[in-house]
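Yeah, one chain of the complex is gone here, protein chain that is, but the others are all in their spots.
Our next item is chain A:
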Amino acid sequence: MDKAIIKVDENGFYGQFGGAYIPEMLYPNIEELRENYESIMASGDFREEFDRLLRDYVGRPTPLYFANRLSEKYGAKIYLKREDLCHTGAHKINNTVGQIILARKLNKKRIIAETGAGQHGVATATVCALMGMECTVYMGAVDMERQKPNVERMRILGANVVPANSGSKTLKDATNEAMRQWINNPVDTHYIIGSVVGPHPYPEMVARFQSVISAEMKVQLMEKEGRENPDLVIACVGGGSNAAGAFYHYYNQADVRLIAVEAAGLGVLSGKSAATTVLGKPGILHGSRTLLMQTADGQVVEPHSISAGLDYPGIGPVHAHLFDSGRGEFVAVEDEHAMQAGIELSRLEGIIPAIESAHAFHALKQIKYRSSDVIVINLSGRGDKDLETYIKWGNY
C-alpha cells in the first residue's frame, strides 16, 4: 500500500488540499486562531479543562462495544465505537467542548455556528449554555424542516436559530451564512465550525479535538484484543469530522485500512448524490481547496442525501488527500441501503443509529475483508433525531 504520510503543513495543506482561501476581512480572525490554537491546546490549563469536561460532562471514554450478533452475521470481529452515547447524541460535542474553551481563552463573547442535521448546532448550543455564552446557529431552511426536533432542542438550550434561505437551503448555505456573519462581527465572535472543513487551521484543529475517538480506540483495543490496531476502521463522511477522529491515530499505520463512507443519495449517477470523491473535482469552497461537486463552470452543485449531516458538496481537505494518495478507501452508500442498515442494526444490536452513521454499516456489504479481521465501525450518533425520517421511510 501507498505509505502516504498524512500530516498538515504550515500553510494548512494536506498534499494539494487545504489552505486558507478567505476574503481579507476574515484574515485577522483566522490569523489569530492560527497563531494561538496550538499553544492554547498544548497548555496544561486547556488540557485539564478539556479532559475533565469530556469525562464528566460528555461521558467519555465512550465504550468500544463488541457487536456479537452483527459480527456473527458478517463473519468478522466487529466493534462499535459508541459516539452515539456522548451527551447530545453524537461525536460533534467533542469538538464544541474544545472550541468553546479555546474561544474563552481568546476572550470571545459570542459564538456562531452552522449546522446541517442539527447535531453540531445542538452540541454548540449545549456548550454555550454550559459556559453562559450567547449563541446563534445558522441552519438551512430545508434542514430546519427535516430536523425539527433539533431546532427545538437548540431553542430550549437558549440558542437563536436563524434560517439560511439561499441556494439549496442546506448545510453549504448555512456555512456561507455563518461566514458572512463572522465577517460582520470579526472582533468579539468565535465561529465554531462543525467539521474538518473551512480555512486552515479549522480542519486540523477540529480533527485534533475529534482525535480522542481513535486515542481511546487504541487503549480499548489493547484491552480487548491485545493490540492497538484494528484491521479496518469504517466511518461515514459528511465533512469528515467523525472519520478524521476515528482515523487520526491510524493515519500513518499502513496496516490499518481506513474506509470512508460517503452518501450516494439516490445513486451516484442519479444527479441526486453527495458522493464527492466520485463526482467532485478539485475546487475551492468555504476557504479550502478540496474535492468539490461542481459544474464545468465551477459553480457548486447542490448535493442530495437522505441524511442532512452528509448533504454537503465537498469533503474536508484531509479526506481529499486520503483519497488522492490512495491511503483511504472510499465507498458510496445509497439512501435506501443506509436506511436498511439502520433497521438491521436496530434489530441485531438494539441500537437505532443516526442515518449518517447507518451509511457506515452498509459499507460492510460493499467492501472485502477477512473473517479474522478486527473491524471498528464509528457509530457517530444515535437515531433519535431521525425518527421522523425512519417513520416516513416506513419500511420496517
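Keep this in mind: contacts are C-beta pairs under 8 Å (C-beta built on N, C-alpha and C of every residue); 3 or more make two chains touch, one makes a residue touch a chain; residues count from 1.
We adopt the following convention: contacts and distances are computed from a predicted model.
Undergrad: I want to check something: the complex is missing a chain, and I'd like its UniProt protein name from "Tryptophan synthase alpha chain", "Cytochrome c oxidase subunit 1", "ABC transporter ATP-binding protein" or "Glycine cleavage system H protein".
TA: From the listed options "Tryptophan synthase alpha chain", "Cytochrome c oxidase subunit 1", "ABC transporter ATP-binding protein" or "Glycine cleavage system H protein", the omitted chain resolves to "Tryptophan synthase alpha chain".
Undergrad: So one chain is hidden, and I want to know which residue out of A:P149, A:G167 or A:G267 touches that hidden chain in the complete assembly.
TA: Reading the full complex, the residue touching the unseen chain is A:G167.
Undergrad: If the hidden chain were put back, which of A:G89, A:G194 or A:G287 would touch it?
TA: A:G287
Undergrad: Can you tell me which of A:R180, A:K224 or A:K272 touches the chain that was removed from the display?
TA: Hidden-chain contact among the options goes to A:R180.
Undergrad: Mind pulling the chain A residues that touch the left-out chain?
TA: The missing chain touches chain A at positions 11, 19-25, 27-29, 166-167, 172, 176, 179-180, 183-187, 281, 283-287, 292, 294, 296-300.
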